[in-house]
Structures are given as C-alpha cells and as structure tokens.
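A single protein chain has been omitted from the complex, and every remaining protein chain is retained in its original position.
The chains carry the letters A, B, C and D, assigned in the order they are written, with residues numbered from 1 in each.
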Amino acid sequence: MTLSADAGAHATLAPYIVALPLAGAVVLLFFGKRIGRAAGVVASGAIAGSFALGVASYLGLLAAGEEEREASVRVFDWIQAGDFRVAADLLVDQLSIVMVLVVTGVGTLIHVYSIGYMAGDPRYPRFFAYLNLFAAAMLLLVLADNVLLLYVGWEGVGLCSYLLIGFWFERRAAANAAKKAFLVNRIGDFAFMLGIFVLVSEAGTLVVGDVNRAAADFDPGIATIGALLLFAGATGKSAQIPLYVWLPDAMEGPTPVSALIHAATMVTAGVYMVVRMGPVFEASGGAALEVVAWIGALTALWAALMACFEYDIKRVLAYSTISQLGYMFLAAGVRAYSASMFHLVTHAFFKALMFLGAGAVMHALAGQVDMRKMGGLRKVMPITGVTFMLGWLAISGIVPFSGFFSKDAILASAWQEGRYALWALGVGTALLTAFYMSRLYLRVFEGPVVVPGHAREHGGVHVHDAPPTMAAALVPLALLSVVGGVLNLPGALTLEHFLEPVVGHSEVPGGLTPWLLAGAALLVAAAGIALAAALYLAPAGEARRARIHGRARVPIDAARNKFFVDAIYGRAFVLPGKALSSFAANTVDARLIDGIVNGTGRLVAGASEGLRRWQTGYVRSYGATFLLGVVVIFSILFVRGVVM
Amino acid sequence: MPFQPPDVELAGIAPELALLVAGLLLLVFDAAFGERIGRAYLPYAASAGLLVALGLAVAGWRSAADRGAELQLSGMVALDGFSAFVKISLAVFGLLSVWIGRDYLSGEDDESEFFGLLLLAVAGMMLMGSAADLIMIFLALETFSIALYVLVGFRRRSLEGLESAMKYFLLGSFSSAFFLLGIALAYGAVGGTNLYGGAALGGAPGLVDHLASTSGGELGLLVLATGLLVVGLGFKIAAVPFHMWTPDAYQGAPTPVTGFMAAASKLAGFAALLRLLDATLYPLRWEWRPLVIGIAVLTMVVGSVLAVVQEDLKRMLAYSSIAHAGFVLTGVVAANDDGISGSLFYLATYGLTVLGAFAVLSLLAGREERRVRLADHRGLFYDSPLLAGALTLFLLSLAGVPLTSGFVGKLVVFGSAIDAGYSWVAVVGVLASAIAAFFYLRVLVVMYMQEREGPAEPARRWPWAGGVVALTALATLALGIFWGPLIDLAERATFFFAA
Amino acid sequence: MSIAPGFYLALAGMMFTIGAVGALVRRNAIVIFMFIELMLNAINLVFVTFARVHGNLDGQVLVFFVLVVAAAEVVVGLAIILVIARRRASANVDDVSLLRW
Amino acid sequence: MSESFWLNASIFAPLVGAVLIGFLPDGRVRLLRGAALAVTLATFALSIGVLASFDPGVAGFQQVTRAEWVPEWGIAYITGVDGVSLWMIMLTTFIMPLSVLASWSVERRAKAYFIFLLALETGMLGVFAALDLFLFYLFWEASLVPMYFVIGMWGYGRRIYAAMKFFLFTLAGSLLMLVAILFVYFNSGQGTFDYQTLLGAPFALGTQRLLFLAFFASFAVKVPLVPLHTWLPDAHTEAPTAGSVVLAALLLKLGAYGLIRFAIPLFPDAARELVPLIMTLAMIGIVYGAMVAIVQRDLKRLVAYSSVAHLGFVVLGVFVGTIQGMSGGILQMVNHGLSTGALFMLVGALYERRHTRLIADFGGLARSVPVMAGVFLFVALSSLGLPGLNGFVGEFLVLLGTFLGYRWWVVPAAFGIVLAAIYLLWAYQRVFHGEPSEANRGLVDLRAREVAMLAPLLALIAFIGVYPEPFLDRIEPSARRVVAQLRESSALPGGEGAPGGSATGDGAGGQGP
Partner (left out) sequence: MALEYAVFGAVFVVALGSSLAMLFARNAVHAALFLVATQVALAVAFLLQGAFFVAAIQIILYAGAIMVLFLFVIMLLGVDRREALTEPLPGQRPLAIGLGALLAAQILYVAYRGVELAVPGGGDGAGAITELNRDPGNVRAVARLLFGNYILPFEATSILLVVAIVGVMVLARRIGSIEAAASGAGSPATEEAA
C-alpha cells in the first residue's frame, strides 16, 4: 500500500477504515463456525475499530488547515486501458468523513444490538460476516475518490443488502424480497453505469474532484443526460419513485438490517452521491436538479400516504424512510446540500432508533409486526417505549428534537429558493409524517396493553424489555435523536459551515421568515399528532376511523394496496418480460432457429430419401438417367459447338 | 510402298506386360497343377507379379525423369511422369487388393481366376494411364471393365452379386457405345485418334496437333466428341448422372473387389480424363469446363446427399466414392498444374484410404458379407478397438479432417480450383463435404456411442487383410502429416507429353 | 462413291438412336444387349464413313477393334445373363432389382 | 534452452502425455486419473515459463518458432505469443488440470477419455499459438474431433445429437474458412501461409468482404453468435462436466480469438465495414441469450445460454474499435472462462449428488450444502458482473469502449447486466433458497477434491476483480495493435476504406474531446 506524497496525514487511515470490517467479514466467512458465538464481538470490534479510526481521521482533518482538509490516498492502480485509468484511491474530506462517522457510528451500535437480537440464530456468524461486509462496502462507497470505486461500493452494499434481506432464505418471501431488491437496484445501477460512461467521455476521468471541476464546461444537454442517469441510479439505491418498490419488501430481513441498511446508511447512498456530484447536476442548467427536487418531493408525499394506512410496523417505517429520503432529495434538488446531509444524519439517528425499537418489540412479541395486535407496550417495555417516543418526536418535527431542525432547514431552503410548490409539498408531507408516526407510536405503545395471543402463550410473562446489548444501542441513538439538532445550530462548528468547502454555500433565509417557517412546520406537526391522537388514542377514535373509511374507501384501499404499483409493474414489465423470454426460448430458439438448423438436416435427409427413390433398382431406369445425362450434355455442346 | 514394321519399344508397357505374363502364368499353372500342389502360393505369385510391375513402373518413372516424356509404339502409349505415377499407384492398389482378397478367398477353388483377372485388370488400368490414343484408351477401358464385370459377379451363390454384375455390365456396355461414338466423332473431326499427333509421329493426325492448327467454328465436331468422351469416362469414375451403377455394383461385389474398384478403377478413369481434358483438350477448356463443373457440382452434392440415409456400409461408401469423384473433378476443372497434381494426389491417397476401409469391412463382414449394415457395428470400439480405430481414421480421412491424407487431398484440389478462379466450386465442395461428414460421423456414433445388442461377433483374424489395414492406416496418417514428398511426386508427374 | 457421306452419317445416327432407345424400352436382357450391338454397328458405319471423308484407312482399322471388343463383351455379357437367367428362370432385367436405394 | 522452448513444450506436452497414457492399462482408473492430472499440471508448469519469459512491452509476437514443414507450399511450423494468445494459453493450461479433477466420476473407458482430453488440450494450445494459417487450421480442426468423442461417448441423454450438431455446425463454418485460407494463399502473391507475411496482403474491398465473411462464419459458429448458437446449449448440456467446462471455458474462446487474430487483421477494411452488423449480432446475443436463459428449466442449459450472452460482450468489445473495448473483450474471455467453467463444475457437482439438472428438482440447498451455495453465489456474482470480481472489469471496459465508440448503442448491451442478474439470481433462488425437500436434505457438501478444483478459480476470480493490472498490462500492446488495424485503412491502392469515420471518430484513443 503506497501513500501518495501529497496525501494529507489524516487520509492515511482511510484504507484501514475500509479494511478493518472487510477483514472481519473475511475472517467470519471462513472461520465463522469455529468462532461461533464470539462472532458478534469480533464483528462489533471490527466496526468499532473503524469508528475509532474514523474519529481519528476526523480529528486529523479538523487539525488540518481549511485548505488541506481534502486529501486522497492511493491504494493501488486498478484498471488501465488506453487513456482510461482508474485507481483505488480513497478520498477523505469533510463530506466523506461525516458519512464515515455516521456509518461506523450507527453501524457499531447496530452491530452491538444484533448480538442480542440475533442470538440463537443458527447462522449467527454468517450474519455478522455479512454485516461487516456491508460496512466495508458502504465505507468504500463513501470514501471512494472516483465514481467507479464508488460504484464498486454501491453494488457491494447492494449485494450485502441482498444477502441480508435473504438471510432467512428458507422463507419464500425473504428470498423473493432479496431478489427483488437486487434486481430493482440493478436497473438503477444500469442507468448509473451509463452515467459513468457519460462522465468518462465528457470529463476524461472519473476522479470526483476532477469531474466536478470539469463539469462547469460540460455541454448542458450532455450534463443533463449524465446527471439524470446518475440520479436514476440513486432512485434505485435510495428507493425513490419509480424504483422504491423494493424497500417495503426488504423488511423481510432481520430488523437490525433494516435499521442499518434500509434506514440509516445504504439507502442514503443515493443522496450522498447526488451531493457528491452536485456540480454535475448543476451543470445541466437546472433541469436535472429540477427533476431531483420534484422526484424527491413527490416520493416524500407518496410514501407518506402509503405509510398512513399500513399496519405492519416495519413497513410503516420503511415507507417513512422512503418519504424522508424524498426530503433529502428535495433538499439536494434545491442545492441545499448541507441541509440534505443534515437531514441524512439526523434521519440516520432517529430512524435507526425506531427500527431497533420495532425490532425490540418484535423480539418481545415473537416476531409480531401487526400494530393492530399491540398496544400499551410502553408499560411493559419502558426503555423501548421511551426511546421510541423520542424518535417519534424527532421525526415528527417537534422542537427541539433533531428532526425539527433538519426538516426545517430543508423547507426553509426550498422557500428561500422560491420553490413554493415544493415547500408546500414538503409541509404536506410533514403533516402526514406526524400523523402516521403518531398513529404508529400511539397504537403500539400507548393505550391499554395488548399483546398478541401467541406471544402470550409462548412467553406470556416474557414480554419483556430489550436485553442489555439491545438497550445499549437504543439509548445512545435516542440521545442523538434528541440532540442531533445541535449539529447545525448557528455557529462556527455547524455542519453547514463544515461542509461548505465541499458542497458550496447555500443561502438561508434571513429576517423573520425562518421563524415563520419554523412555526408553520411546528404547527403542522402538532396538527398531525393531534389528528392521530383523535383517531387512535381518543375513545371515539374507532368510530371516527370507521366513518372516514366509509367515506373514502376507494383511496384508502388503494393506499393499502400500495396504490397497485407492484401489480402494475408486474403487468407492465415482469409479465411481458417473461412472456418475451418464453417466446424467445420456446419459439425463436427452439422452433425458428433450431427449426432451421434441424430443418436443414431434415432437408438433406429428405432430399436423400427422395433422391434414393431415383435409384429404383431397375437397370433400365438407370439407363434412362444415363441417356438423359448424355442428351443434356450433347444438347449443350450442340448449341455451343455446332449451332453457334 | 514397302511395309515398315514399327519399332518395338517395350519400356512404355513393361509393367503391363509383366502383369500379363504373371496373370497368364498364374492361370495356366493353376489349371495344370492346381489340384496337386494346392493354391497357397497364388497370392505370393500375384504379389510377385505386381511387385515386378511396380518395379518396372518405378523404372519408367526414372526413365521419364531422365529422358523426358516420350511417345512409344507409334504414339500409342506415352512414357511420362504422369503415366508412371498412375502405374505405381495402381500397382500398389493391386497389391493391397490381392492381400485383402487372399484372406477373403482363401480355400475357394477359383482363386487363380480371381488373381488372374485382378492382375489383368490392373494391366488394363495401367494401359489406360499411359494410353496416348483414343482407341488405346478404349481398349484399356474395355479390358479392365470386362475383368471387373466378372470380378463383381464373383460371389458364389449370391443373387445380389450376379445382379450387380449384370447391371454393371449392361450399363457399362451402354456407356462404351457412347464413348465409342465420341471416338468416332473425334476421328471424324481430326482424321486420326492419336491424342498428340504431329511431327513427333511423322505428321500423323492427332488431337493436339489438330487443335494447334485449327480454330473457331471448325471445332464443333470435336466439341461434341469431347462431351461423349466425358460421358464415357464419367461413367467409369462414377460421376452423376452416370453413377447409377455404382451403389449397386459396390454393394453386390465381393468386398475386396469393391475396394479395388473404388481405388483403382476410379484412378484409371481419372487418369484418362486428366490426360484428355487437362492436357490434350486444354485449348477447348472453355467448351468443356462448364460441362465438367456442372457434373462436378452435381456429383459432389448428389453423392453426399444420397449417402446420408444409407444403412449398408458398402453402399454408403459407394455413394461416398461418388462424392469423392466430384471432389477430384474440381481439380480437373481447375486444369492447372496444381489441379492435375492435386487430383493425382487425391486419387492416390483416397485409394489407400478406401482400400483400408474396405479391408476393415472385409475383416468384419467376412466372406459371407453379413455384418455390413450400420447397426451391426454398434459398440465395435469396445469389441475390436484397433479395427474400430483404423476405420475411424479412414472415415475421418474420407471426411477430410486434418492430419489425415484426405484433408490434404481436399486442400490441394479445392486450392487448385480457387487458384483457377473457381472459388465457388470449392465452396460447393466444402458444403458437400460438410454434408458428407454427417454420414461418416454416423458410423463413428454407432461404433463408439452405442451399445452392442446381442453377443459379440469377433472380427476375423486375417493376417493379410489386417496387414493392409495397418499399412493403409499408417499411410493415411503419414500422408496427412508429411505429404510434401508425395505432392512433390505428383507435381513432377504433371509433365505431359506435348508434341 | 458418289453418295455424300452425310447420308451414311444420317443412317448411322438413326440406327444409333434406335439402339439407345431400344436398350431402354425392351426388358429382355439379351434383346437389350442386341440393341447395344446395334449401337456399335452404327458407330462402325461412322468410322467407315469418316475414313472415307479423310481418305485414310484408320477408320476401317478402328472398326476391327470395335468388332473385337464387341465380341469380348458379348461373350462375357451373355455368360452373365445366362447365369442369372438360369437362376431366376427369366431374362427379364426388371426381375433383377434386389439392389436399390 | 531457447526462448521459445516453453511455448512449444506446452503445446506438445499434453499430446506426449496422451501417447504415454495410451500405454497404461485400461482398467486402472486411479492411475489414469493421476497420470492425466500430472500431465496437465506439468503443462501448466511449462506454460508458466511462457508467462515468465513474456515481455509485456512488446506489441508484436514473441517466443516465435519457425520451422519449415512443407516448403513447396510455403507451409511452416510457426508459433508465437502476444498479449492476446498469452492469456488464452494460460487459461487453457490453467483450466485443464481442473477439468481433469472435474472428471473424477468418469470410470467408464477412462483411458480413452483422458487421451481425448489431452489431445484436445494440444489442439487448443496449438490454435492459440499458431502463426501459420495452415497450422492454425490444422489445430482448429484437430480440436474438434476429441471434443466430439468426449460429448458423444461420455455425455448424457441426447449426447449423440449434441455431438453431431456440434461437429457439423463447426465443420460447416470452418470449411468455408478453409476455402478462404486457400484463396488468400493463392491470391496474395506471397506463396506462403505465414500469418505475419500475409498481414499486408492487399485485397479489394469486395474480395475482402467475402473472405472476411468466410472466416467470420467459422468463428461466429464457435463464439457463438446468434443465430448460429443453437449447437451450444445442446453440446454444453449433454457433455460430461469436464466437457462442458472445456467447451465453455476454452473452446468458445477459439472463435473470439480467431476474430481478433485472423479475421480483423487479415481483412481490416471488410471488418471495418461490417462492424455495425457484427455489433448488432453481438448485442442481440447479449440480450437474447440472457432472455432465453431466464426461462430455462435445466440448470446446465441456463449456464449455456449465459455463455451466449457473455460471448456477446466479448465480440462487442472486439469490434467497437476502442482500446477499452478490445482489452475488455480479451479480459472478458479469460473471465468467462473462469466463471462459467466454475459454474459448470458446480452444476456437475450438483448433478453428481442429485442426478438431475432440472431447477425445479432443487430447492433449499443453501441449508444442506452451504459451502457449495456460497461458492455458487460467488461465481454467479462474478458472472453477473459484480464490481470487485473479474466479470465486472471486463464488462465495464467493453461497455465503456462501446460508449466511447458508438455512444448510445451501448444501451441494449448494458441492459444485459440487468438480465444477467435476473437469470442468475432467479436460478440461485430456486436452487438454493427455500426450505429443502426430502431429496435435497442430507446432501454432501463440497468434497476436498471439489474444493481443490474450485479454489484456484475462485481465487483468480477475486484477484482479477481487484487487481486486473497484470493482465491488462500484457494485453494492451497487442490489443492496441488490433484496434489500429480495425480503425485505420490499410494501404489500399484504390484508396478505399475509412468508411467508419463518424462511427469511430469521437472515441479516439479512448477518450472524448
């Protein structure tokens, strides 16, 4: 491993940040059986080590001067063909270090949580191997200095997502969900790869910094195409319209996986990538960003609508994730990159928290996920209940929890940019968010205690709070969810200021406007909570719900059926694809092409069969053939030689 | 005008004379003493005769190489590299046929006639190779044809054998009539039947001489004659549409005779055809070429296609021999040095290969000719691996797979056609060989990939025929790898006498 | 010799053709063979006629060879026909068609 | 010891070994296996010598041997390596010991089997090393016969049909090539079959076109390009495991190699003119092969069709006329050899355990044979082009090269990577996921021998994925040479050529403006 001379000192650790979990994964894959129960510790140790290295790098970065904070380290030359050169370079700058800290930090907590959660699973070491592998891929993704390396991490996390969603592969639904996740992501990756080609041909390089610098000179048309292709990749990974369909299904995986991959880290890769490649998106002259913002806003609303009517608590969280990711894209689309990142970070905290809380609930209730069969759980599992409540308040946007600040930053940026329609969509989504999260929280944790029948029978008294390792993850996340907002409080240490060298400066509204906007957001959040309380907490809620359902049966049923999107995709793409494939295999290949091939054979054999009848066995007919030949030859020569 | 007896130079026909003497001695000796001393010596005697003929043919090659080509016996025979090459090949084919036939016939009371007729047939074929006069060609043709009619019908008590002899005979005489009409027309056109004529023969009329001095529309009669001569020789080489006798005669004839016909009779026919078309009538090539191309294409395609569905191995090889005639015809079409030498090379190597194949068949089928159907050879590889291996080699060579002589043969004849500007004929040729590959492969499938049904029938342990198999297998392989020397000889053999 | 050679050639040509046709339409092997002899005879006339045209005797000599060949063919051919006819009690060539296809 | 010793020794070592094995007793299967393994390993060792003495900086041929053979015809024994053939040779010698290991279950007529296998190796190595058209054709055909027997004698079910189809398909193509070779020989005016001498032979465009098509027919069958591919699924499916491995990993490479080595350099103008046609065929192959693979019910057939798709990438890369495409295409040949070879070994291992290849008969195997499941997934991921594994490097370069040369033409080809994921993961799911049925329980996981034959493949798959430089470094000079031949008009007297100006214009040197 050679370090380039000009690398900043803080970047030297970057390779080890990736290598540590990778080594953990390799060790666990090969020796997992022998390591056995200690696998969780090994894996957690590896990721914790990465976190420590990340912190060290962060400190080193802080110590470096403003101008020297961006540093890359070359590990080796990767691919060279002609003028095309890609090296395995890792980039440490403000943006990537933030991601590293989130990934390793949240990752460590979730690893620790998994020790308890996965205890008793027969493939326990394998789970941690995958988890570590995921961490390594994700770290590679965020640290990559060039887009192709980023792509390696990008597909790597996709693979780990596949492996982990399908971890309980005996379950058909899990296997299906895993495959679906990978394939939908592949479609996005297909676009992403095309985008990479555009970058190579336009910029001549894939090094992130160089591409971004060169982007200014891109032809806007090409830049638009390239940016949209990259964004198409992001819609796959970050579950945006139209490729979000895999994420709800992905909840078939173990809950820590949902927390880590499908809430906190992997799904944010798309946002990270858009932020990273911001100049490319800007080079299109607004068109690409416009698309990003609108897709983000619409996805936010769309997913929130579905979340409102879902009973599976993990799926509610999944829709919520999609919705929140929409916010982040909305922010990126209005060039509020730091707001986007800010929300990314806080979301990582509170969503991971809520997933882990949901996991604790499932753990306690023997895998039950239907919220209709739960209630009042805060009383039997107080730690989970309280921490979940903090997460709920955070995502709902209640002052002073972290979600309030980050969401407010996004909305403010949209307002500031003059994108009132987007702002309105955001505010509407905020209302829904507050509503469905409250619905979830209130139904599950408040009200009279309801415990599903089979959980009672199996472990009646065992409906208990999370074990210590799980609690150990919940509490820190809850704290972060509460105080995460300070990251961006005005001052020298704000995230925005910190990221500015990388993502550029974005205007924030001044004067009275921010206060008004914040107030509006808060009001909306309160309204959402109140509505939920009226429907789910109040004694008359049941009747009200029935009335509403009676009046709006059609849209509600539609929402419950995910607006039939899966079915439509099935009809529009999957079925015709299968039909076309069958046609190709059974008709074109077997009948047409092989038919021609075998037909040629049959033709020869048929000609042979036919011609052999000519060989009648009668010598006189042989003679006739002979004479025919003679006369033909004679006639030809007669015409050529005598007449002419 | 007092009568001047011609100079009698026997060098040009020495091998033929040797065979004649050997054949007659054999017949007479056996007739006189056969009852008393048995017949075991017969194959040795026949081999000795053929070996002497071989030696004389080699001597003829030497003399042609030393003194150049010459016409002898009033221009009736040419002593040149071409004829010597043909005679050497024929002597070898004769030897191999005798050896196959020795085991096949051993113990029969008409062995002497078999060997005698075989030797006389070889003599006739040799005469065909060196004949420099149309009437000589005709007489030589008739000599070996009549011998073959009898040999084909040699199988005791077999109606098939007799039927094949009759068909061969009737069609053969029918075709002779056309050939003869061709000679008559040629005589009418030229005033003589010599191929060369001119100063070397004291101003006697001849085809080459005539062509050199005549031109244009006055050649009409000769063109017609050419067509009829091609018909007659086309019959001998089994070219479509004059091939109809081939499958029946090959199938009905005793296996050694079938091999002999496939190898020697074809070579003799082609020898005359090459001398006639590519040397003598070369100036008329624009007239006969389309014709021969048509015949070649038809022959290749029909032969290959018809072989595909055959279930009888001998019959299949008969159709394959038709296809091979077509391949050689592409060399004739080319009418350049490569074409001639290529054809000679092809015929020589094809003869060795096909004799080997028929030797294997005779070992398998025996005198009774019972195991000749494809299905009879299921799993042969596991019962007689060596025999199956040899047959595989022969079939691969016939299919034209590299590292066998058959491949080189195809290479040279197709190459010559391409060189002459007839690439499309070569393309037809390779397509036909692709079809042909199918039926050779079918045999391999049966031998290697299917299981025998019923009890194993051991192949005969015939030492002579086995020796033939070994020798021809070796030759097939060796000539597939080190073919330089033979092609070199064939190239030197392209020296035709041109007066 | 005042009759133009063409007349003789015409005669020969017609005889040759009759021979060829006859060999195909008759079924008795011996008769077929006789038609082939007819063809050879016609060729002999061609030889003799062309000998006259060219004013040399080579054509006449060639007739001699044709005769010899015809004789040899007849001997062998009739023997073959005889063997088969003895065996099948018939000289009909259509009866002899075991080998085909 | 001359520099070319290693090459020639590598070519003929298997043949010598085959002859020696011929003297061993037929019944002693273990001895025969051991001997075959030893021979192939020795060959691999010899080929290491080729690799070691290979100079990466040279674009032309090295380690050249030249010996007169039939001087009258200008035929000589000429062998040599460049960056293209080097890896093909290494791949061959590398795969062969593994396929011997994969032949452990061959008990019946083992002697003949190993003799054929070794003869086949010599044939293939000869093809890759031959620098004389005649010699090349000789080896080309010589590699056909042993494979025919291997499929026909040790195959499954419809082996005879498959063997016939394989042989006739290939033969029909190669015979046309033979005519073209002869035409070149006779009309080049050089009187030689020497490849390097013939390179400059000027032919008119019309002639070139026909000659190119004749060569192309032969190579396209072998590659195979749609619609000449239907021999492949049959041959792969019915062949014994080692046969499928050799077919897929090595024999198909002969076709692509032929295109690179002969079809393009000998007839550059025709090649340039026909690029759109060939690219279209390649793209159809990528998409069509993948689509047909999706619905296959037989696992081996599925892998076979995946080869059609993968080789489509190779041909695409070779013909796009950019250095990235060419290098990627060549690397992809190696990659495909490794990953598809491994896939066939795994399918063979499955067949040995369950005696079925029908996907529907499997299920839940990840529970009963977890290691095999993991290995299968790893190989499948390599095959579907997961970054970090070898398949990605090749495919990415090919697609990048295509984009640089032809822009949006790349879209259908790139969509192939989605389809590859579909058929491989769907198959993986159906075989390994789910609850195992009674028959699928209690299967034995990978044995030591199987690990030994798969481990080298897996290691190389990962190595190339992470660090392809040693490969690309050696490929590039040679690839550059072929690209130059494809792009630039040769010195034609009539000044024809350079018709592909717009098509190849903006990828110059691999980079945009």
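Everything that follows uses one rule, which is that a residue touches a chain if its C-beta (ideal position, glycine included) is under 8 Å from a C-beta of that chain, and two chains touch if they have at least 3 such contacts.
For clarity, every value in this text was computed on a predicted model and none was experimentally measured.
The chain not shown here makes contact, within the complete complex, with A, B, C.
Although one chain is not drawn, the whole complex shows that of A:Thr513, A:Asn586, A:Thr600 or A:Ser635 it is A:Ser635 that touches it. Taking the complete complex into account, A:Thr616 is the one of A:Thr469, A:Thr494, A:Ser582 or A:Thr616 that touches the chain left out.
The omitted chain makes contact with just one of the residues B:Asp133, B:Glu163, B:Asp312 or B:Asp338: B:Asp133. Contacts to the hidden chain, counted on subunit C, fall at residues 1-22, 24-28, 30-31, 33-35, 37-38, 41, 44-45, 48-58, 60-61, 63-65, 67-76, 78-83, 85-87, 89, 91-92, 94. For subunit A, the residues touching the chain absent from view are 616, 618, 620-621, 624, 627-628, 630-631, 634-635, 638, 642. In the full complex, subunit B contacts the hidden chain through residues 1, 3-6, 8, 13, 16, 20, 23-24, 27, 73-77, 109-110, 113, 116-117, 120-121, 123-124, 127, 133, 135-136, 139-140, 142-143, 146-147, 149-150, 153-154, 156-157, 162, 185, 188-191, 204, 218, 220-221, 224.
Convention: only the chains that are shown with their structure count from here on.
Work out the mean CA point of subunit B and of subunit C, and you get 26 Å between them. Annotation: 37 Å between the Cα-based centres of subunit A and subunit D.
The distance from the centre of subunit A to the centre of subunit C, each centre being the mean of the chain's C-alpha atoms, comes to 96 Å. For subunit C, residues that reach two or more other chains under the stated contact definition are 20, 23, 32, 93, 96-100. Residues of subunit B found to touch two or more other chains are 166-167, 170, 174, 247-248, 438.
Every residue of subunit D that touches subunit B in the complex is listed here, in rising order: 69-73, 109, 137-138, 140-142, 144-145, 148-149, 152-153, 159-160, 163-164, 167-168, 171-172, 175-176, 178-179, 182-183, 185-187.
Touching subunit D in their complex are the following residues of subunit A: 29, 76-84, 148, 151-152, 154-156, 159, 162, 166, 169-170, 172, 175-176, 178-179, 182-183, 186-187, 189-190, 193-194, 196-198, 200-202, 204, 577-578, 580-582, 584-586, 588-589, 593-594, 596-597, 601. Every residue of subunit B that touches subunit A in the complex is listed here, in rising order: 166-167, 170-171, 174-175, 178, 219-224, 226-228, 230-231, 234-235, 240-242, 244-245, 247-248, 287, 290-291, 302, 305-309, 435, 438.
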